[in-house]
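Heads up, one of the protein chains got dropped from this complex, but the rest are sitting where they should.
Chains: A, B, C, D, E, F and G, in written order; residue numbering restarts at 1 for each.
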Amino acid sequence: MWKIDKDQCKGCELCIAVCKNEALKPGKERNSKGYLVPEHISKICISCMMCDLICPDMAITVTREKEKCEKS
Amino acid sequence: MWKIDKDQCKGCELCIAVCKNEALKPGKERNSKGYLVPEHISKICISCMMCDLICPDMAITVTREKEKCEKS
Amino acid sequence: MRKELRIAGFGGQGVITIGLLIAKAVGQYGEQDVVQTQSYGPEARGGACKTEIVVSDSTIDYIKVLNLDTLVAMSQPAFNTYCKDLPADGELLIDDTLVKDIPEKYTNVRKIPVTAIAEKELGFRVVANVVMFGAIAKVSGVATPEACKQALEDTFPAKVIKKNFKAFDMGYNYDFNAAGALS
Amino acid sequence: MRKELRIAGFGGQGVITIGLLIAKAVGQYGEQDVVQTQSYGPEARGGACKTEIVVSDSTIDYIKVLNLDTLVAMSQPAFNTYCKDLPADGELLIDDTLVKDIPEKYTNVRKIPVTAIAEKELGFRVVANVVMFGAIAKVSGVATPEACKQALEDTFPAKVIKKNFKAFDMGYNYDFNAAGALS
Amino acid sequence: MNMQTRPKAIVIQGNQACVEGALLAGCTFFAGYPITPATEVAEVMAEKMPNTNAVFIQMEDELASMNALIGASWGGAKAMTATSGPGYSLMQEAIGYAAITETPCVIINVMRGGPSTGQPTMTSQQDVYQAKYGSHGDYEPIVLVPSSAQEALDLTIRAFNLSEKYLVPVSVLTDEVVGHTRERVVIPDAPDVYNRIAPPEGIDYKPFKGVDELGGVPYRGGFGEGHNICVDGQTHDGIGMRIGHLMEPSGNLVKRIMDKINNNIDDISDYELKCTEDAEVIVLSYGSTARVALRSVIDAREKGIKAGLIKLKTLFPFPDEMIREETNKAVRILVPECNAGKICNEVQRVVNIEVESLPKFGGAMHVPAEILSAIERS
Amino acid sequence: MNMQTRPKAIVIQGNQACVEGALLAGCTFFAGYPITPATEVAEVMAEKMPNTNAVFIQMEDELASMNALIGASWGGAKAMTATSGPGYSLMQEAIGYAAITETPCVIINVMRGGPSTGQPTMTSQQDVYQAKYGSHGDYEPIVLVPSSAQEALDLTIRAFNLSEKYLVPVSVLTDEVVGHTRERVVIPDAPDVYNRIAPPEGIDYKPFKGVDELGGVPYRGGFGEGHNICVDGQTHDGIGMRIGHLMEPSGNLVKRIMDKINNNIDDISDYELKCTEDAEVIVLSYGSTARVALRSVIDAREKGIKAGLIKLKTLFPFPDEMIREETNKAVRILVPECNAGKICNEVQRVVNIEVESLPKFGGAMHVPAEILSAIERS
Amino acid sequence: MNPLAEKYLRKEALPTIFCPGCGHGSVLNATIRMIDKIGIEDFLFVSGIGCSSWLPVFIKADVIHSLHGRSIAVATGLKLARPEKKIVVFNGDGDCLAIGGNHLIHAARRNLDITVVTLNNYIYGMTGGQMSPGTPTGGKTKTSPYGNNEKPFDAVTLAIGAGATFVARETAASPVKITKTLTKAVAHNGFSFVEVMSQCPTQAGRNIFGKAAPSDLFNILKENAVSKKGAELTSSQFRTGVLHHDEKKTAFRTVNELLKTEA
Partner (left out) sequence: MNPLAEKYLRKEALPTIFCPGCGHGSVLNATIRMIDKIGIEDFLFVSGIGCSSWLPVFIKADVIHSLHGRSIAVATGLKLARPEKKIVVFNGDGDCLAIGGNHLIHAARRNLDITVVTLNNYIYGMTGGQMSPGTPTGGKTKTSPYGNNEKPFDAVTLAIGAGATFVARETAASPVKITKTLTKAVAHNGFSFVEVMSQCPTQAGRNIFGKAAPSDLFNILKENAVSKKGAELTSSQFRTGVLHHDEKKTAFRTVNELLKTEA
């Protein structure tokens, strides 16, 4: 499951950069602080957690059954 | 030629320690500051300059024709 | 005669630069004394940010705002934060692309959509502040357009100066009445 | 009653230790107040060195020498440097192994060859200072021999204490008159 | 002193007396860097501490020493360092940090002749204002000034107690004379020891919120006890969060850390009076100079001059009121000190008659005759 | 200001004005370390210096910066650094070294809120006593306090000149407000520039011997000119040899380096008076606060109150005499300052009436109404 | 918010002061995962002054946010007072390598059992983008407007030269590696030093790399990170991974401990 706490997001788009599946794309909606929050496309998300791990503001939560490690 | 400026000497006896020819030996005479100034035995001195080079107080002057280097 | 202006917006809009430009136009190329201060520090990271300019025909002693004459607001949160000491009849100049919500008590509001103008008419969002600079120059009268252009030349590299002149002119020549902006 | 002593010699003679021993004998094991100071610094590297002890039956306020009562000299240069404020009738105690030249004006001179005693009679030059300590105890009367021995025990390791007691006794029991030292 | 019944004493240097005092006060951490004439403090610590549960470390410099104190203090230790002028200068930044973070710690400065390398082996009282003003910003340190080995011990204990009570860095300014002179020192059996007060159970604990009952001092919880304390040198709120950009709360913090000292001057102040009641000439002095001054005052009284002595043992916070009261009948006030004239300015600020400064340059102490002749001159 | 004939000016921040002043004064060396709110001084230097014959270096810290100034100054450079509170604390040891070795150099301290990290982006005047007493030992620094960008320029030039003339470290205390405010600054064409005076040919030159004709200041020969100068932070004789163990000559050196400043107060002092002649209420102020005070005094006069302003531009040496004279008819003296109340103590020391302190906490400036109401209250 | 953030971060301090896309935030993220594995009760934190030094302030734990450059000295005192705790220091290339260099090398020499995590973003971020001992030669910053004329430190070489016994380097672009490496560093008995190369879009990005997008800078870090042993390096590249690990050299022990062991 992929969740975002929009108000924590600073719109840096690092999550988009790390998502190898292009399940994230630049957002259009601004949060309360004026940042553009990325959009998530659930159906192509493989819950790899990369976005969760990289987010400097810990805005994203990915929940899945089995832990998997970064490949890069 | 071997010369010593007795009043510069602090009686440390390092010159004696470096003289491989035993041309220097502990002195008996005290200088104006109360230090025992080493005694020099000219006839066995080979003017190797080691004492001159080591003396922390530059009290010794050895003059010779040709420069020679430390071996140690 | 002392005149006090405050320009507020969010970080990245070039608000401080407007302050700097006005200060130069007045103090370096104009005829009056001027002092420009700015909020500095954590606010500079995102959030609201502001600059204040005091203009006077005599030497300025106290450098901070005593009786605010003009507030220029370039974002809604900045307006909300910094409108407090503007009297109801104080001069209010807003970028109505971004500031929408102005309490009714203000009687002297001028609106100019500088962000929209910069984006649409000039093609560069970044010059919105220079459009606003032009508008301020006109409305406040603290500096002549010539002095303002000298300030622009002193501040920006030659290769972008034309664009900035154009932006300035769009602000300076903006017809608030035509746009029905004077409330 | 305030009594002021100065002990002078060269670095390495254990002059400061004498001061420390007297101070302990008086202050720690005796009955009076005591203060011990010492010259500190460049002089400590070779050259003359000194310690001063003030003994009093009331609390000592000023800690430095005001009216020197006793000068103990263990080297000629030290004597020359530090004799200045000793009055002509002041008590002068010298190691006559090393101090040979005493101006005639001094009327109250006692001589004890502590270095010679230490070297010859005790076999350890290093205890010369303890011999002198004994002599000072006797001559000045600032501390009882018992207190002095307690000071020695507090200062030196047990394994050398006997030797030090012996040295102390040799000084304490030295017969200045017999040696014709009282001038 | 009654010589018959006098308590058991040992004869030690002032520097060692500081160590004895510190250990009695419960000092468990010493970090220092050698410097003449303070080195013996570290040396005796290095010898004594390892056999107790107290830790000695020689740091790479004085910056490190003072900062290590801060870490150790928050770790729960009672921490001390000892230095002299040059090292004290280097410690100033961290002393300010200790002040704003309310970190208890004790700094011994065995003063030597300055400025700079100055006169490393000679005495002085030149650092008294530095002790108060040496770090940038507004703060209010406590500064104690012993005049003897005994006082070095007593005031080192007091320094720890005040430090723990007011959560403030306390400087003990001794000097080369106090530090190196061997004297009788009575070691107290069980001196009063004050420890920082832990927050009572169940309260909404805020580590940096002044508590009225404690005179404006906060409770001090320990690290590792679940308080999640954030110690910050920036102005901060009661829970330690930064407020440097906020004027009023920042001002309140700085005011509070100064007020907690200034509002408790009576508790912190310590001084001795000698013949001041009827004194026309008052000598005000402190540290080793005060002993010379005492001699001069006694000598003057013997000559029939109505002289008196105020001897300060707490130098800062400065006891304005006490001095005003004690000197209000005096016609002259003399301030001998081993510096160019510093505390004379504080006294001048407080009184209306003109204060006479008796400075002393060059690393020597006054002689009693100097002060006496100043008393006599009129 | 007559707006018609006013001289050509540029609009710059106070921090940049310091740079302009320094370069006009002949500054050839800058070593610094970034710190808010002083960083722009270094940044503008870094931009401007490489195109002149002046050298910019960013050092590893403030200790290094200040010590590099000392090396550069003896190398013949006119050297400057800029910092704020925390860095200023770290520089104190070396400032004392510069004082005793009579090393000319200029330190800009753009004051921010303290103590410690304090309020990095807010203004203060909290370091005024540190500027005088921050290093250990007795010394006498010169401290200038500009109140505007123009004065930042003018007083930086003056700082270099005084530093070269009296061979002393000079601090210029600006503050966040002066440093960051953009204002009109007139750049002087060719300001008077003073350079250290080389020893006349043929004299028996002693680098550390005061010269009567120079007001007790020595001649200053350069390195590499055959003088074989030995620069030492220990007390030293005229040729630089150590005398730390000798009382009288050591005392004489320290006295001389203080006297050369104190005996030349009239030359060093700089202040402005506004309506003091007939003033009953005198406001004494300095730095950015003095501009607020000026407004309040003008407002008070408009209300018919006989108020006047003494604005100090040289803070230390403190102008005791001038203040005594200018306030001798006043019934009240107010000292507003952006700190807990510091210079008010200096004034109190000098005058007999009670000085009223108007402290300001929290990193803000006074508003004119505050001072005005204090003037009105009576 | 992420449940780990919920659990371990100090809500009253959020959002972090970090700019959008600042690498320091990712390191914070990776750090709390390390903490989560080990147990937060074991830790005390210390930092200096700088953006990087704000990192532990956001963690719900006991923290000393100390003076610029002094974090390791403070940590030394703290460790000696609380030897049972794991002390982790966070600081920056400026804090640790410029003003704090002496404390770094001395803690390394002593082999003091603490962990130092230095976030090297090539610049002084906090003060607005001046050169640091991490700035590459030629790099333009506010105090090197013509390009940096100095050479940067290789922090890893420096720490090894000073005697550190666990030395590693990672980048903010590899959060999983950071978590792993920090876990090892904290477990090491002795002085452990971890340099984390981090992106600073606001200052280093704009000034040095001419790029402000976090993802661009992030990619630069990835490109420059070389984990393969012995691989040749270009001038901008650096080695990553655990680069030195000496478990034989004993960690600092107080004299008290030594005397007890002997007795």
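Going forward, contacts are C-beta pairs under 8 Å (C-beta built on N, C-alpha and C of every residue); 3 or more make two chains touch, one makes a residue touch a chain.
Note that the structure is a prediction, hence the values are computed from the model and not measured.
Residue-wise, the contact with the chain that is not shown comes from G:Ile160, picked out of G:Ile160, G:Ala213, G:Val226 or G:Val242. Residues 28-29, 31, 46, 49-51, 53-57, 59-61, 63-65, 67-77, 79, 93-94, 97, 223-224, 227-234, 239, 241 of subunit F touch the missing chain (whole complex, contact as defined above). In the full complex, the hidden chain is touched by subunit G at residues 98-102, 105-106, 109-111, 133, 144, 146-147, 149-154, 157-163, 249, 252-255, 258-259.
By the touch rule set out above, subunit B reaches the unshown chain at residues 5, 8, 10-14, 16-17, 33, 35, 52-61, 69-70, 72.
What we mean here is this: only the chains that are shown with their structure count from here on.
Taking the mean of the C-alpha atoms as each chain's centre, subunit B and subunit F sit 57 Å apart. Averaging Cα coordinates per chain places subunit A and subunit B 81 Å apart.
Residues of subunit C found to touch two or more other chains are 41-42, 46. Shown for subunit G are the residues that touch two or more other chains, namely 19-20, 49, 67.
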